[in-house]
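The other protein chains are all here in position, but one chain of the complex has been omitted.
Note that the chains are named A, B and C in the order they appear, and that numbering of residues resets to 1 at the start of each chain.
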């Protein structure tokens, strides 16, 4: 489909705003990819621990959605959130330090891979309980509505999460109260080892969502332009007061569910098929065909992001660990020192 | 609508099977009504305590649905379940004794109004947590399916319950696994004081249910024939292997939510409007028009059920209370005596 | 300062606190099942919808997990939500949100996101509501780091704990015992915020310390009367805040009296009474003249009949009996 797009597009100069924007999208996707490759290596080297869920193959989703947001909008994420965080602009250094559990990490090292937070970017965190972020997102949107703020809250979750009761309760509530929230269901066809047909009686999730009375449509999640334009349309409508919207972003994870997962439940051929639709390759092809990218550009961008990630790893390695004495910080806001009075 | 029915019906003799069946339906509905009137009086006299939720106005639902079941089918109910229990054939005596908390009650007196049980009739109980019976029902149906039993499990719940996450999870699961369960949503337009439009973004609940991929349709819950025939159709389909079905039974409670409720949230005129559709009056009118009921019959039936209820009250009053020494019975099955080893 | 006293009830005191909070802070709103048109299932919020409108007195569908989670989100978004869960029994449906989000977000985010949320709910037994509507789980909730747990047992606390809780930057759960709503008494006309850090001695005494909170304070004071008739002087400590516990007050009392009875409406095993007992042992073992006694609820899902429910719950006479046992321990 990107070939078709490219064909109909005029051949703009590399310096047009469109080209610049696309280079930005590409850079983000490459950065996510490189960051996660590094994470995988560091995990194997036991420098990163805990559960780590890679987003490889799904980069177009986070990148496209975030491109549609303003700096004041809010994001609620999942445990598979490196891509969301990077696309939202969290500094690579702070993310990598978090992976190492260092105090310089974006969550002070307390969270690790599944709990990336950044209040300055309204990035309200990774959440490791499936679907548990959805109610938070509608609450943020409720606060915005009550305070007459022009913010949209974006909420990411997987197709597996849509089977949880909280999905149902929150979609109903958001629609009933016309809350400014964009539900982004990342449908990568599997919830751990469970294929969508074993999770949902009705596998057309956009249709399911529509039954709550909100606007919902499916989007090719491997096409960053499709994602961005769908997200823009939805965000604009939401800001205009049209209430919650729902995007089903059809995508695929190229790697296992987590670093623990031997991926026994998927056929190699299915994975290979999807890899042919690698969202980065597709974007590169489109940009090349449009004359917006040449080998040197691509190489330079790859080098740049690789350099960023490498520097982040070095910095994270070098960063000091938190002293054990501060173990009970952040249990409560104002009584941090009084560890004993619990 | 009952007038119309009556008009097109031929005028069968009082002795036809149809007439006999209708008299049975009428008797059940009158029994439920009388039983609950007695409960209301006894509550005011402080002979019955706890939470008591009356079914007055909704009798056609329980009566029609139960008429479609065989003795081996199972029923999962709610806290508003006097009608379900009576229509299912639980003896009036055992129900009234339960209201009094006597050992001769259908739950040994332990449950009270909200927890009526009868294993011999597969009446798997009143449940006082909204929607919590729905997963039980699908589990019973799963057991039947795994054991190749020809049973249908009927599950009652209100339209308010449909907002709970468990509704969603269970409908999906039942449809996914094609379980032999009949969901009976008693839509009486209010969940305590909350009108349906404040509970559900999409108030057409049959439509909502259909979005899970199961067969669902709305039924006039004030018309016992409509209920019975819808339930028969659904039960037959389920027994034939067609998977779960969903009936939205549109009805109304004539009285407050519970004996505690001053009913501030409904307009008198709304209640009066619905009372014009009293399911008992409608049935009586239809039967009269069809020559299936005369004043004497009606009087006799009323007397009979009043007598049953009065006798049940006397028996319940007279029944002994359980000795305090057996307080910790029924915590576990086999260690009843060992109260101390907890 | 001789404040004017007014006649009121626990319910009205709670309502006055809500009204004040709504009037004084635009960020405050009340949300829950039937808090609006119905007036609150125990009539606590009666009239507030008319006064503050449906945006701020917000009826929710039956969706405990979603509306508690939405309360957390709204708190993150700068509001000061008061979420009412109709009763503690239904709070289990929202427990994941309470433990894994409300209580954990501050920590997981390295201190970036605090959750200034107040959750109110009715707790307790005693009204023949049977097994699914009679839980006393406030002591159980007190296990969760990151939460503050309050149990107002008096009119002052019903009136005064909410404003203090709303000033807390972190989540606070307030448990209102169902048997207290109709409690009558007098309250200073200008009653307002109270401290939520300390336990208090509700009745001083010398011979034995009776430690309790919430719905069993009244019964415990009655027990103290019974004991007084026997010449036993009982000190009654009201814990008030179940997390964090104010050890100083109750351990201090036991150090003086050398005997303690903990009264707790939770099921005995694993109830808050165990924690209190363990702390007394840890901090004052050598002051004890007798084992710490516990008077709790029998370990049975609550039966409906009144006589069985009464037998299952702590009562003045069983409390007094435990205190007498503590006065005359059988050495072994």
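Heads up, the rule we're going with is that a residue touches a chain if its C-beta (ideal position, glycine included) is under 8 Å from a C-beta of that chain, and two chains touch if they have at least 3 such contacts.
This one's a predicted model, so the numbers in the text were calculated from it and none came from an experiment.
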item	value
From A:111, A:180 or A:244, residue that would touch the chain that is not displayed	A:111
Of A:199, A:223, A:248 or A:278, the one touching the omitted chain in the full complex	A:199
Omitted-chain contact residue, chosen from C:33, C:170, C:238 or C:299	C:299
Residue in contact with the excluded chain [from A:74, A:106, A:129 or A:305]	A:129
Contact residue for the chain not shown (choose from C:8, C:122 or C:273)	C:273
Interface with the undisplayed chain - residues on chain C	65, 89-90, 92-93, 95-96, 99-100, 103-104, 107-108, 130-132, 135, 139-140, 142-146, 243, 245, 266-267, 269-275, 277-278, 281-282, 285-288, 290-294, 299-301, 303, 331-332
Chain A residues that touch the omitted chain in the full complex	49-51, 101-102, 109-112, 114-115, 127-131, 160-161, 163-165, 191-195, 198-200, 261, 264-265, 321-322, 324, 327-328, 330-331, 339, 342
Positions on chain B where the hidden chain makes contact	74, 76, 105-111, 115, 117-119, 124-125, 127, 129, 132, 134-144, 146-147, 165-166, 169-170, 172-173, 176, 329-335, 338, 341-342
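Rule of thumb we're sticking to: only the chains that are shown with their structure count from here on.
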item	value
Highest-count interface - the chain pair sharing the most C-beta contacts	A-C
Centroid spacing, where centroids are CA-atom means, of chain A and chain C in whole angstrom	41
Intercentroid distance (Cα basis), chain C paired with chain B, Å	37
Chain centre separation in whole Å, for chain B relative to chain A (CA means)	47
Touching two or more other chains - residues of chain C	61, 63, 65-66
Multi-chain contact residues (two or more partners), chain A	165-166, 169, 172, 176
